[in-house]
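The chains shown are only part of the set, and none of them has been moved.
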Amino acid sequence: MNEILPDVQAWKPKAGFKLTRVGVTGVKKPVLISRSETGRVSNLVATFDVFVNLPETQKGSHMSRNLEAIGEIMDECVKNPARGLENVCALVARSLLEKHEYATTSEVRAMADYFLERTSPSGKRSIEVYTLIAEARAKKGGGVRKMIGVKVIGMNACPCAMETTKELMAADLGAAAAAVKGMPYITHNQRNITTLLLEVPEEAPVDADDLVDIVENSLSSPTFEILKRKDEGEVVLRAHRNPKFVEDVVRDVLRKVVETYSGLADDTIVVVRSESEESIHKHNAFAERETMLGEIRV
Amino acid sequence: MNEILPDVQAWKPKAGFKLTRVGVTGVKKPVLISRSETGRVSNLVATFDVFVNLPETQKGSHMSRNLEAIGEIMDECVKNPARGLENVCALVARSLLEKHEYATTSEVRAMADYFLERTSPSGKRSIEVYTLIAEARAKKGGGVRKMIGVKVIGMNACPCAMETTKELMAADLGAAAAAVKGMPYITHNQRNITTLLLEVPEEAPVDADDLVDIVENSLSSPTFEILKRKDEGEVVLRAHRNPKFVEDVVRDVLRKVVETYSGLADDTIVVVRSESEESIHKHNAFAERETMLGEIRV
Amino acid sequence: MNEILPDVQAWKPKAGFKLTRVGVTGVKKPVLISRSETGRVSNLVATFDVFVNLPETQKGSHMSRNLEAIGEIMDECVKNPARGLENVCALVARSLLEKHEYATTSEVRAMADYFLERTSPSGKRSIEVYTLIAEARAKKGGGVRKMIGVKVIGMNACPCAMETTKELMAADLGAAAAAVKGMPYITHNQRNITTLLLEVPEEAPVDADDLVDIVENSLSSPTFEILKRKDEGEVVLRAHRNPKFVEDVVRDVLRKVVETYSGLADDTIVVVRSESEESIHKHNAFAERETMLGEIRV
């Protein structure tokens, strides 16, 4: 019977507008990715959004083909894990163009929890959770542009309030309070969520773990799952010795990106955003830079 | 034609189990509530969940009657605002029992953003946002039990890390660092979300604003929308002079509830929970007490 | 003491990168907006994100000025309600540029629940909830570009499955099943969330209510809070007589936008997206067009 079923998607639409993106969102999938140097394989649970464009002559996109594309690439990854979530996205993006013969562009986004081993100031190991963000955009007859990114939960301590409390304490407690050399002053600190997205060239792979390092080293302090008493004190001290606005966090990430990725092209897209869940406010503080590497190179 | 439409809900179910609650969730409604002493009227946007029980002899509950009950009470409140969101819930709960003749219990929950004017340490006015939580449960032929609650975003500073940094700084910087009298030490602080729910008797209304006061006075510090530099310093100082675990916050709320509501009955339900979005961790710290007033009176 | 407090934000940053946007997110505020023709005033609870850009010479943006800008405009709106949420955003965007003397661009986004009275097929009145989305971007020495948008929850029924079930039923039940003239066939239908964003010129205000109308008329059917039995049947019939893919919904909205806003300029930005919470899948179907009016005019 199957052959007589009408291909409603191929009908001519009454209102003939082309569409920018048509597809499916919120597709959850187990994915295997590999890390080449170490051979380590990570089991991820990724959530995919995938789209193709649609010409004005076609009523509907064949939605099930999107799921077939994702499913086939995931099956391949079980046997032969792709290197990095951005490459999984690129494989899906290419497959989408093959399956949707009427499409000229495709777009794939994926997010997944990601775990890395970390070491606290006193050397205690823990497993910390991050978010991987990946994207690929393919053009028919053209290449694939890929982005890899990380969302990192860390901590920032406010440099402004620290200066104020120094003055307030000097006024209250006398010169002694302000005179202790090297003494960090109290300030508000809070959970900070910083995201770094970087375009990835075909020939020079970027490792998501390096992006996590860049972000964690740009915060007032990284955070840890297990902090026994002394470790907790050390993290607090570290954060107060590196007070940072969200603006500082974004700029420090940008500086490290410029230093680390000197080999990447000038038109490489870089997005950095840092959001602080302010402890002294009910709202968040936010800073962002959207740019290309060439713009921020000295 | 209407009269011939079959009442499918009244059919006998094949699997004859009674149901605990059947109804609708996520119903958004504009609501007017009044504050009696001041005559002030608040415009809320509340989200309602409403339920009745269902006997085993009835296939379905008449879902549209739930919306009629909510709609009629909201219309009444436009003309004559009910005093407090919990009383709006109680009116809906009673109406549900009238409209669902087969039900013997009804249950109504509502949540809404709520705004109060606050004053910063230096006297600056701001409008702060809170969440109202209300609930009512009615029994056929019986009364209505009501709860009113508030969810408050504030700040807590960790007392444990403060003791540790004092030791660490003494070790690092010499006795001087630890010797400044009255000097608060650095610690991690963070956004804290504390919820207080209190059962409300018919005859002695509880004012949600008082619950907000109780919670804000139990945190290391309340938080404010606008803090110019000096105010910001004062809030930080206040928080560090009142370092509190989530456990301390819950207990201080309990103590104030016991003091404030000496007139309420021993079987009055009290729930207090405090959750800190830890700045030094990616997870939250949490403490809760579910009890009755009689249990926590001395 | 205030005058001696250091202006840490004005310090020169170590990593001297300019930033695209710096500000605050998640600021909740009660807002009054007016509807000019009717004089009707709506009480909204809006959530604001506001930003300015930051030059490379300045360490930090003065975050509290963002809240002052929002607060002052909200106070003005109590006395003299602005016409539409997009105009509230525009007022805040201008104020931001005045308060942040170092900024050359500002950006304001707001979202709020919004209620409109609707009438069911059989004439029953109900209050339906929508989401308003507004945005304004200002340039120092330039104008303000504004967007107003609505997010509408409705219903769409799949035209593809309907063709298939017709075939399947003809095969199963004989020609009689397919031969009833005008008979709509069974198909999967589901909750659909469609968003329409339109740029708004200074001189020719766009009414958000019209945008809601455009979207509701482009769905298989609008949805209603209260549907007694016959009304429910009528809504189901209407949806099945207007089966639509998400692609169809987006295109029908585009067509109506072109027809309705013939007076708007060719470079007016239009964004339409439709997402169906597919009843036959665990994921959603999605279609989007981002364009300018000139692109879609015939």
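Order as written gives the chain letters A, B and C; numbering starts at 1 within each chain.
The rule we apply is simple: a contact is a pair of C-beta atoms (placed from the backbone, for glycine too) under 8 Å apart; a residue touches a chain by one contact, two chains touch by 3 or more.
As the structure is a prediction and not an experimental result, all values here were calculated from the model.
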Assembly size in copies, with 3 chains present: 4
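We take it that only the chains that are shown with their structure count from here on.
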Overall pattern in which the protein chains touch one another (line/ring/star/complete/other): complete
Copies subunit B and subunit A - interface residue numbers shared by over half, same or different: same
Distance from the mean Cα position of subunit C to that of subunit B, given in whole angstrom: 30
Rounded Å distance, subunit A centre to subunit B centre (Cα mean): 34
Subunit A: positions in contact with at least two other chains: 160, 164, 167-168, 281-283
Interfacial residue positions of subunit C with respect to subunit A in the complex: 1, 4-6, 8-9, 13-28, 49, 51, 54, 59-61, 63, 67, 159-160, 163-164, 167-168, 171, 245-248, 250-252, 254-255, 275, 281-291, 296
Sites on subunit C touched by subunit B in the complex: 1-2, 5, 27-30, 43, 45, 64, 67-68, 71, 74, 113, 115, 126-127, 129, 225-230, 232-233
Residue numbers on subunit B that touch subunit A, as the complex places them: 128-129, 153, 155, 158, 160-161, 164-165, 167-169, 172-173, 176-177, 179-191, 221, 223-225, 227, 229-230, 232-237, 239-240, 277-283
